[in-house]
Structure formats: structure tokens, C-alpha cells
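Here the structure comes first, spelled out in C-alpha cells, and everything after it is commentary.
Presenting chain A:
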Amino acid sequence: MNNGLDSKIPGGPLEKKWSKHKFDSKLINPANRRKYEIVIVGSGLAGGAAAATLGELGYRVKCFCYQDSPRRAHSIAAQGGINAAKNYQNDGDSVFRLFYDTIKGGDFRSREANVYRLAEVSANIIDQCVAQGVPFAREYGGLLANRSFGGAQVSRTFYARGQTGQQLLLGVYAALSKQIAAGNVRMHPRTEMLDLVLVDGHAKGIVTRDMVTGEIASHAGDAVLLATGGYGNVFYLSTNAKGCNVTATYRAHKKGAYFANPCFTQIHPTCIPVTGEYQSKLTLMSESLRNDGRVWAPKAKGDKRPPAQIPEEERDYYLERKYPSFGNLAPRDISSRAAKEACDDGRGVGPGGLGVYLDFADAIKRLSEPVIRERYGNLFDMYHKITSEDAYKTPMRIYPAVHYTMGGLWVDYNLMSNVPGLHVLGEANFSDHGANRLGASALMQGLADGYFVIPATIGNYLATQTGKRPPPDHAEFKKAEEDVLARIKKLLNINGKRTVDSFHRELGLLMWDKCGMARNDAGLKEALNRIKEIREEFWVNVKAPGANEELNQALEKAGRVADFLEFGELMCLDALDRKESCGGHFREEHQTPDGEALRDDENFAYVSAWERTDGTPVQHKEPLVFENVHLAQRSYK
Partner candidate 1 sequence: MNFKLRVWRQENPKSEGRFANYEAPDIPSDASFLEMLDIVNEGLILKGDSPIAFDHDCREGICGMCSLVINGTPHGPEKATTTCQLYMRHFRDGQTIHIEPFRAKAFPVIRDLVVNRAAFDRIQQAGGFITARAGSAPDGNAVPIAKPAADLAMDAAACIGCGACVAACPNSSAMLFVGAKVSHLGLLPQGQPERMRRVLNMVKTMDNEGFGNCTNHYECEAVCPAEISVAFIARMNRDYAIASVRESVE
Partner candidate 2 sequence: MTSLYSRFCNSSIGRKWIVALTGLALIAYVIGHMIGNLQIFMGRERINAYAETLHSMGPLLWAVRAFLLAAFVVHIVVTIQLTAENRRARPERYSVKEERRAGAASKSMIISGLIVLSFVVYHLLHFTTNTTNPEFKVLEDAKGRHDVYAMVIHGFQNPLVAWFYITGMFLLCLHLSHGFQSFLQTIGANSKKTAPVFDAGSRLLAWFIFAGYTAIPAAVLLHLLHT
């Protein structure tokens, strides 16, 4: 198909594609598996699950993460839950419904076959996690409990208190630990991937830096799996961990991997607002709060009265007003945009006017304070810790923040990128969430990719690669090591006048303003120019002190920010190209008269996959074909 973008979607009816594909996939004989070395970057739900499962199957696995332990990957921060089409509640859920909700939630910008497979394996994920000892919430009868999440009409979300991500990751980590003990997986924590190595056009390894000693090393494999999470930190402030980066995927991109839909980012509506310039990260307040909280802003512009003094009739419960049938549970992109609208309109609250209220007064009246405490106590505590405000007494202030990135490296149905041998899993790929991800679906995707998809599909590639693994002292590795070292030396030698963080903050603010919740032609073009300028200044004026041969956190950051400074440009380019509004991508020029996103299926029902080997990015399009769902305007009214 067009320009090497063969999605390899199997034929046949939607429900049969995955079983058929598994049957058609090549198997590797158990005795031969230990002859294959697989390099996995990332130990989150996606990478960790893949490493554990492939190790269990008998492959030799090397796994890398930048934290001091695989258990700390940012998957750990997920609070709300994980979806699965179990229909334990008998409320009408099914694989097809989860599939449909995900496609629709993604604003019809994802692949039917991938999403269907995700929904299909979702049930096995829960079984797998329960078997590993993940302590999901239970009912008194001893069965698994569910809740409705993120505006879904069915209760299909499994959860473990407010720390589902941590519990799922601990399950993955436990399985991984077992394989490490068995010698099947060699774990390299505090090790950062700095380049991908291609030999004869195939991904055959990586170059890493030991973050303690600075040692640059090569690791050769028969296949490389990237599961390095999202790039939300291009905005500097986000709900991501401080170390989250685009480096791994961007380096792969520079070696030929296509980057798909980079402009699709998710802004989460319920985060604690920014308080000042020194702020280093934003904290998410679980979406579940919207089940009982009511969102409002004052009706009058610049109303500076404390919330208690604003009478009921002077409050605008704007979500309930605009989306009567979903109300406060309207999807993330829609709620976020509505909050921005209110604030842009001068009706924002709190310092800087960038905030709206999430009010529990009614819920407390209806259900009593103890009930609310029981449901959300830990969130209220966290809010109190950060803001020193008591949300039982006064409404919370919330504002949207960057949370998740739907875009990522382009992959086919086997999760292999256009670079043979390079597979991409979890948030790092682009495949399942289209232009907007539904709540509780990222955890599901990470585990689906790691536990069930890649173990079944990787054989298709490996079977063609017997005995082709290059030695780690192959010339291509040596060259990549030299490039990496040269770049580090260059960063250390600039010795300019500005810190890495100051550049990062500047880039982040620009991205947020021009390529955040709302985008337009002029703004994006301006951003493209500004990014270039910032980048140019960075390379002559950044100050990264110290040496390579030591633990050097400033150097680590400098390398990541340097990549964000190139990547930001790609995001803006993609946003500029997509002259429609869909999901998290809102182009101000393309909206309905009442301000809703206006999709253009005629011209933009495609995946935009960017190639950049040298210099200018080239766009490839993978058309999206919908045979099982009817494209409709997403309406939550």
C-alpha cells in the first residue's frame, strides 16, 4: 500500500480477524526461542508485561528503564481504573460496545481492527491481573466491583482504590521480577536509550547511557521493542512524571520510523491549576470526581467574590447547560475545552483566572460528608496537601492539563513500525485511541500490547531473522555510540547562560498557547518560527554543567529537551496539516456554529504518518476505512 504504510490488517470479518491472525502468525519453536535476543525499552505496563511474557516464553530479553527500578514507570500514577468488556454487571456491555465506544470516543480517527482486538483481549487482561494478585476492589459477595468511568454508559471499569496503575504495574513488576530471577530477563535500570541502531535497514539494537557512570554501551537484539510512554512533557507542565520523554521514539523517528498523529494530545479536565512559575508539574485529580462534583464558573466576568458568596443564580453550571444528557460527565476533550472557554471569557477563578470550580456541596447535602469522604477521601487529602484548601468546605479549583498523547510511532497490526524489527507498544505507539482516549483505556492498551498482542505477533518478524543478529561491536553500533557521545560532548561544552529548565519552560508555554487546547493557522505558524528560534538559542546558550562520566541530571534533561525542541515542531506541523477539529485536536477555524468540533471525514479520515530521515518531514497518509461503524458527529448533548 501507499509509501510502505501497510497496516497488515487481516482479512475477514471484524470479530474473526484476531483469531485468524494468531493462527496465521508464525510460531517460534520453544527450543529456538532462547536463540533470540529481544531488546525492550520501557518497563511500564506495556514494556514490563512484554518483557515478562516474552521471558516466560523462553526468549532472551534485555529490558531498560530510566528509573532506579522498573516498578516506578509512570504507569504507576494512573488512578482511575482499567476498562474491560466483562459485562459482570449485566448492564449491556459487550466487546462490540467497548469497541464502538472507543472508536467513537477517539472521534473516528483510529483503526477498527486494532480497536476491536483491544476490546476483545480486554477480558483476558482482568483474568491475568487477578491471577497475579492485583487486589481489585470487590463487593461484599467477593466478586469484582466495577464503576462507570469517564462518562461511559456502562460500568466496565475495574479499579484498586485510587491507585489502579500502581497495582497493575506491581503485578507486571512481580511477573518481571520472576523472569529476572530466572535469568530470562536482564534488567537495566537507570539506563537511558539514546539511539536506535539499524543494520541493513532493520532495527537491531540500541545505544544507551548508564545514568550512574555515564558509560555509553551498545545492546544488540533480533528485535527492538519501544514501550517508552508518552511525550506530554513537550508542554513542560503536564501530569506526566518528570522523566517522561520523547527521546526514545524521536531517536527512532530520526532513524526512519514514522511518527503518527503527533498533534493528538489529551488535555485532562480535572487537574489542580497552576500556581506559579516555579511549578514543576501538574497533578491530576481523578476523573471519578465528576461523578459527584458539579462544574461551574461565575456568570459574570471578573467575579472575584469567594465561591460561597456567589448565589446559585449567578453560577453557570456550563457542562450541565451545554450537554444536558452527559452533564458533568462529558468526555475529557469536551469538558476541557468548555473550561478553557469559560476562562477565556474572563470568568475563570483563582490566581490568574485559570480555573473553574468543582463543587461537592450538593453531593454532600445529598449523600452526607462521610459518604463523600469514603469515596474520594484520598483525593480530597491530596488536594488539601497541595493547595491547603478544604474541598469539603469550599469547591475545588480545577483546570485542564496535558495528560496523555494519542500520537506515537506508527505501527501495523503486528505492532511493528515501518522500520523492520522495531516494534512499539503502549502509549508510545499511535494505534488505538484515535484523536481522543477514553478514560481507563490506556492501562488496558498497555497490558493488551504487552501480555497478549506482541507475544503472538513478534514471531512473524523473528521467524525471518534467524541468525541475523549483529554483534554489539558491529560498525553501525560503533558509529551510533560515537554520535551519541559527540552530542553529549556538544551539550556539555556550550556552557551558555540559561538553564535547561528555562528553555523547557519557554517551549512548554509556547506549545500550550499555540498547540494546546485550541489551535489555529496563524498561531501554529508563529509557533513553528518560535520553536526554531528557541532551538537555535538552546544550542548556543544552554548551560549543562558537569561531565558525562557521573550521575548528571542536568545533562539528562538537556538531551531530552533538545529532542522536545525538534519534536515540538513536528507536532505543530501535524496540527497545521489537519484542517479539521477532532477529539483533542481543536482547530478554531473548524467548529460548528455552537462551538463544537467539526470533523472533516471527507478529507481527513487518515492517519498522518511523518517521515524524517534528513531535514524536512515528509507526510504519508494511511486512510482509515470504517466498515463496521457508522461515522457520526460525536454528540454528547
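Basically, contacts are C-beta pairs under 8 Å (C-beta built on N, C-alpha and C of every residue); 3 or more make two chains touch, one makes a residue touch a chain; residues count from 1.
Candidate selection criterion: all candidates are chains of the complex that A comes from, given by their letters.
Not measured: the values here are computed from a predicted model.
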Task: Touching candidate for chain A, same complex, options 1 or 2 - done: 1
Task: Residue numbers on chain A that touch candidate 1, as the complex places them - done: 49, 52-53, 56, 67-72, 74, 76-77, 86, 88, 124, 126-133, 135-144, 160-161, 163, 165-167, 170, 173-175, 177-178, 180-181, 187, 189, 212, 239, 241-243, 275-276, 278-281, 283-284, 382, 385-388, 451-452, 455, 497, 499, 501-502, 543, 545-546, 550-551, 553-554
